[in-house]
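Just one protein chain is left out here, and the rest sit where they should.
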Amino acid sequence: MPTIHLAIHFALLLLLPPLLLGVITKTKAAFAGRVGAPFLQPYHDLVKLMKKGTVLSRTTTWVFRAGPAVGLATVLCAAFLVPFGNHAAPLSFEGDLVLFAYLFGLGRFFTVAAALDTGSPFEGMGAAREATFSCLAEPALFLGLLVLVRSSGSLSLGGMMGSGLGAEWATAGASLVAVVCSLFIVLLVENCRIPFDDPTTHLELTMIHEVMVLDHSGPALGMILYSASLKLFVLGAVLVRIAMPLGEERPFLGWALFVAGMLGLAVLIGVVESTMARLRLLQVPMLLVGAVLLSAFGIVLLAR
Amino acid sequence: MSVALVLAGLVLCGLSGLPGLFVHRERGSGERVFAALMIAGAAAGVVGALRALALPAESVLHRAWPVRAGAFDLRIDPIAVMFLLQVLVIGALGAVYGLGYWRQVDHPRNGRKLRLFYGLLVCAMGLLVIARNGVLFLFGWEVMALAAFVLVTTEDHERTVRGVGYVYLVATHTGTLCLFAFFGLLHATAGTVDFAAPDLEAGALPLTGPAATALFLLALVGCGLKAGLMPLHIWLPGAHASAPSHVSALMSGVLIKMGIYGLVRACTLFSEPPLWWGGLVLGLGVVSGVLGVAFAIAQHDLKRLLAYHSVENIGIILMGLGVALLGRSLGNDALVVLGLSGALLHVWNHGLFKALLFLSAGAVVHATHTREIDRLGGLWRAMPLTGAAFLVGAVAICGLPPLNGFASEILVYLGLLRATTHHGDATWIFAALSVASLALVGALALACFVKVFGATFLGVPRDASVPAAREAPLSMLVPMGVLALLCVAIGVGSPVLAPLLGAAARTFAPGLATSASALAPLGWVTAASLAVLALVGASVMLVLWRTRGAQAAGTWDCGYAGGSARIQYTSSSFAQLLVGLFAWALRPGGHAPALRGPFAPRTHFASHVPEVVLDVVVLPACRLAARSFERLRFLQQGRVQFYLLHVVLTLLVLMLWR
Amino acid sequence: MLAALVCTPLLFALAALAVPSERLRPWLLPACGLAHLALVVAALSGAAEPMAHGWLVLDQLGRPVLGFLSVLFLVCALYAPGYLAQRPGRKNRVFCACVLAALGTLTLLVVAHHLGLMWVALETTTLASAPLIYFNHNARSIEATWKYLLIGSVGIALALLGSFFLAYGALRSGLPSTLVFEDLVRYAPQISKPWLHASFVLLLVGFGTKMGLAPMHSWKPDAYGEAPGLVGTLLAGGLTSGAFVAILRFFHICNAAGDGEFARQLLIALGLLSMAVAGVFMVRQRDFKRMLAYSSVEHMGILVLGIGIGGEAVFGSLLHLVNNGLCKAVLFLSAGNIHRAFGSKRTEHVSGALRRVPGSAALFLAGFFAITGSPPFGPFMSELTIVRGAFGTGHYAVGAAFLFFLFVIFIGMGATVLGVVQGDPPEGAPETGIRDRFSTLAPIVLALGMVLLLGVYIPEPVDRLLRDAASFLEVQP
Partner (left out) sequence: MHTAVDPLLAVVLVSNFLLLGTSRLRAAINGSAAQGVLLGLLALAVHGHLTLETGFVAAGATFTKGVLIPWLLHRAMREVAIRREIEPLIGFMPSMLLGAVGTGLALVFARTLPLAPEHAGSLLVPASLATVLTGFILLCTRRKAITQVVGYLILENGIFIMGLCLLEAMPFLVEIGVLLDLFVGIFVLGIIINHINREFSSVDTTHLSALKEE
């Protein structure tokens, strides 16, 4: 992989994610008929938080402080494995999809533990929900990726989303549609978007992700915000790569299309958030099971 | 020479409890001698095992043994080494742990007995993995089972412990009877009771047809009962919860693996296993994995929860073994290597982190005198080292990078993924669904362990009646530390083990071609683990540095001022959603109050998840059988006239027999 | 030599009747046991060919059994003085004499090679053991004795009828009128088949009653339950083995007559039935001595089952004869100690024996593991050999049923034994003041040691004796 593309990869990874949040907010504002905050507002928020001091709960231990850090580090690690644009991933090996999924798991372990560390019943509640819903999201993610494994015959993310993907759309298009839908649901739940969770709600009892981070402040909260956007970006990248199979020729056009795709995804999320209401908590598992079944359906279609 | 060294080490372990018998029951010198002998025995055994690995020519010992079909046939091959090392290392560490956990002065009544049978257990397990003769194997097997029974019932003055011990005993004896049948049938069909005679290569026995099927099923049930695969796990949760913690560690970490060992060995007998064997093992692995972790989530008892996780991990190991069997049937060498390596490495890893978890859980129980997770909380402040040890174990058992659980789970994943890409028949769908199940298992395990870790060590203490905890003594911390280090070491250094795993796979299926290349991803695992370690370490350091001297305040209470520590989310409430999802299998019960009116009276809430297979299926069936047996008691109702009538009737029936 | 073997115990019995001292008399038992063992060892160390002395012949089958009986008796005899010292209120004159007489008649039973003589020996054994069951002189023991005598006598009578049938079968075919086993075996192929079959059935039922095979076992729980542990051992290990030898003699004849298959079927049927019945009655058994009686029924079933299976299992069965007898010594004697210490043999009243009589309780538990076929104890080897024999000879269903019954029995027996041994003594359990003593523990340890030895290592002479006996039985026409 040429250095230039590696540099672009990292530049996009580090700089682009907050913009997605800005795009989503802007889209929602547009739907609500407001002007909304500027696109770059998330960057301002992050800078402001990084400059702030920290207030820590007396009940907490270092686990609480480590939570955001581990969360950020794991998402960054995972980003090494995902191919952006029409390029290969910086790191690619057989079975890296397992590492990819498990890195999110490691991050989740520590963010959930950090929430429990406060001893607050509300944060515990959010932690429980987060842990529960991701239990169902994980099989859906794996089953979705399995469709790609089967159709491409490759065991690495790079290979699965490589140049052969275009041909697979022709032969196994139905399966891939199912996978894209399923992964979109996974993306929404992993990033706590509507219809699973409303990041802008103000009632703690209904929250999932936001309630877990109630006690974080200052740089730690900034890290959480940043890693949330990173996670959206990384998972979104997977989705975009699958949905937009690009050939390997014309590398820079690939980058442009990829960024456009990511922004399009952000708009799509904004549209979903604007047109749908948050689901009742008890209905969330059903939708997730639906995602699992969708992925499984993709596999069944392959077996024809 | 190597075998002699191993044997000497095992004998040393087996006899380690004897000197203590001659020491007064209030004195502690016996326990120190015990620990020293165990360490010495384990050291000798480890050296011998490694030596045998390096010099295969010296790894065989053959002596006559004057019992029918018996021979003192020992052989240390790579598979045996895999298990032997685990037996010795965890056995010795547990012995050291016992110095602090089960001190003779605190337990004058059963301390000596505990140590005697602990040593015997280690010895028996070591013997059975190096034994090649079936009778010798059974010998070690049953001594192991009985020693474990004595250990489980160490506190036999408690009613629950007695019940648990009885269930264990019946389960293990059932397994032994299956193995009786196994060896009997093996002798009848193959003319030998040996797991491959010394001059025979594995898989050389021409076993096919119904006899082979019967043999396989007998081995599966006999070893499965020991391994605790769902639904044969009925004895496991209770036994592991009731035994002293270092015994639980040894049982959960090592003893149940003997079932896996037996199954692996039995599978080496067959050169051409049919496809459905692998499918069956894989399916059982999926069931054990998913249901094991589901049951674990619903537990309130710290050690019982860990015990159910053993069922889960046995499931993962079986998935690996199933992949290996599928590979043999399909003639796919990569599947064999990946599946078996994954299974064996997970055997190791599970032994390490499960022992670590049980030992740290034991430290918690030791400090607080309760196993109820819902009564604990905030222990990190009092016992940070124990907490750290538990954290390492928890991260490892979830299979998360950069620890050892990941290295083995990814091998199993790879095996299953390879099977998914296999063309030709419908096996791949099965493999694909297994991948999803394994993912589900991983996620559920994560939810479960974050729950336990959070509820036990984080937050604030929930129950004021639980005594203030103190950090465990050094004798308990050192074994935990060693285990934690081993977890990290295997996590980052797994490629070192690749040759051993490859050799084990070749023992399992001679004539494997590609062993090295299939295990290549282990190198990437090391790279990834190191990267994760570095990145996570750096960012944690950064945050810690950045937030040093932060302002302290109370936890944000969302405006509900005046809540007590009791309103923290408990482990039960954490698990409630997931238990609800699995209610079809878990059948949760309990007592929930019906609140009426604005001023509800004082009430209570309780939830409970039974051991479904035992409480809903096995015990009622046994009671039914016992009741119907009691109906036959009229045959023996005391009148001599009836007894004489029995004689006459027998005579008449037998006369008419012809 | 053989006459001396038979007469020594009888002389000792007479001496026991003559000795006036209640305290010294029990010591005649160990003395006689040692003397008998010495004579047996001398007899066994001789050449392997049969030692004949008129109607007394020590053949390949008799050799291991006689050795085993002598050892078993020695264990009991060593236990007796300690036990009788704990029962000062009981006169032991009749008891000692009867125990000694039983040994004499048992020896005669093993070496007798004449159909009638063997029958007489067995009947005498029954009579000699009746007073032993009545040792406690209470209502329960008299009931047990009555049942034992009546059912036992009926069984013996049937055996006699069977002997007549056999003799008549030989007579009918114009064979020389002889009742010596060697001749019967030699002429066996010519014996009239209907008479042979009928006689085998009668003998099987008759001696099976004595041996305690289901469904003729019904006297066993009562007799073993009420008799002292010492007597239980002698009955369960000694007398039943004697009856088994008697059955083997006739099986041998059947086999030699080419009718082994018929006999084997009956033996397998009765063996499995015995195991089944034992299993049914052992589940939720609340009296631990009765439980031991059912265990005896089970193991008698295993013995005949092994013979019925044939092949390797015959050796297993003979080995099991020894193992079972020694295990029964461990179980009955330790159960007797526990019974004395608690003053009850009901599980409602007995628990936590490990606290009150740790030695006996540990031995009882070890005996339980041993008898249920767990290594490192002897029965493991013998039961495994029987299983191998069953599968090796194609008796797959029989082997499976065998294992299944072992499973049921383990469940039943385990619950009772663990209930007795574990836990704490029940609230308000009466205190008898009797505790473990060296004299009442050492013999049990000796027996357990032998069981253990047979589990890890079968000494060459023992192995040879058993192998010879097995090949002796397997003779084909």
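Observations on the model:
Going by the order they are written in, the chains are A, B and C; count residues from 1 in each one.
Just so we're on the same page, a contact is a pair of C-beta atoms (placed from the backbone, for glycine too) under 8 Å apart; a residue touches a chain by one contact, two chains touch by 3 or more.
Computed from a prediction, not measured in an experiment: that's the story for all the values here.
In the whole complex the chain that is left out makes contact with B, C.
Considering the full assembly, C:198 is the residue among C:16, C:198 or C:417 that touches the omitted chain.
Summary of contacts with the chain left out: across C:70, C:107 or C:145, the touching residue is C:145. When the full complex is taken into account, the listed residue touching the unshown chain is C:161, out of C:37, C:161, C:429 or C:442. The missing chain lies against subunit B, touching residues 633, 636-642, 644-645, 648, 655. Residues of subunit C in touch with the missing chain: 116-117, 119-120, 123-124, 127, 130, 134, 138-140, 142-147, 149-150, 153-154, 156-157, 160-161, 164-165, 167-168, 170-172, 177, 179, 192, 194-195, 198, 221-222, 225-226, 281, 290.
In this section, only the chains that are shown with their structure count from here on.
Viewed as a network of touching protein chains, the structure reduces to a simple linear path. Of all chains displayed, B has the C-alpha centre closest to the centre of the whole protein C-alpha set. Among the other chains, the CA centroid farthest from that of subunit B is the one of C.
The centroid of the Cα atoms in subunit A and the matching centroid in subunit B are 36 Å apart. One simple way to say how far apart two chains are is to compare their mean CA positions; for subunit A and subunit C this gives 77 Å.
For subunit A, no residue reaches two or more other chains under the stated contact definition. Counting partners per residue, subunit C has no residue that reaches two or more other chains. Every residue of subunit C that touches subunit B in the complex is listed here, in rising order: 146-147, 150-151, 154-155, 158, 197-198, 201-202, 204-205, 209, 215-216, 218-219, 221, 262, 265-266, 269, 277, 279-281, 283-284, 312, 315-316, 319, 352, 354, 369, 372-376, 380-381, 383-385, 387-388, 390-392, 394, 399-400, 403, 406-407, 410-411, 414-415, 418, 422-424, 456-460, 463.
Only residues 53-63, 65-66, 68-70, 72-74, 76-77, 80, 91, 93-96, 98-99, 101-103, 105-106, 108-109, 112-113, 115-125, 127-129, 131-132, 134-139, 141-143, 146, 149-150, 153, 155, 204, 214-215, 218-220, 223, 285, 292, 295-296, 299-300, 303 of subunit A touch subunit B when the two sit together in their complex.
Of all the residues in subunit B, the ones that touch subunit C in their complex are 65-70, 135, 138-139, 141-143, 145-146, 153, 156-157, 159, 162, 165-166, 169-170, 173-174, 176-178, 180-181, 183-185, 187-188, 193, 622, 625-626, 629-630, 632-633, 635-636, 640, 642-644, 646-647, 649-651, 654-655, 657-658.
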